[in-house]
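Note that one protein chain of the assembly has been removed; the remaining protein chains are unaltered in position.
== subunit A ==
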Amino acid sequence: MTQAIKEKVKTFIIENFLFGDTSYDLADTASLIENDIIDSTGVLELVAFIEEQFGIVMVDADIVPANLDSLARISAFIEAKAVPVTA
């Protein structure tokens, strides 16, 4: 599950923010902001992608670097949202 999500997100980032540059070594934990991959408009594009592709509704409190600033964080966030943990 995690791997599939991660691949889908990675493809989106490479296509949409790196314009298909597969030579870019996008590490799972690399910051998308510090590495100049994403800007303020890009964050909103990413949110739209997550909502549309994974059926998740993101509230404002979700849109923070802690959830979205690396491939690993995005994948973990989507997984947590998509499969609610039950007590």
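Note that a contact is a pair of C-beta atoms (placed from the backbone, for glycine too) under 8 Å apart; a residue touches a chain by one contact, two chains touch by 3 or more; residues count from 1.
Note that in this section contacts and distances are computed from a predicted model.
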Answer for the undisplayed chain, UniProt naming, from "Sugar ABC transporter substrate-binding protein", "Cytochrome c family protein", "asparagine synthase (glutamine-hydrolyzing)" or "Branched-chain amino acid transport system permease protein", is "asparagine synthase (glutamine-hydrolyzing)"
Per the touch rule stated above, subunit A touches the missing chain via residues 15-16, 18-21, 33, 36-37, 39-44, 60-61, 63-66, 69
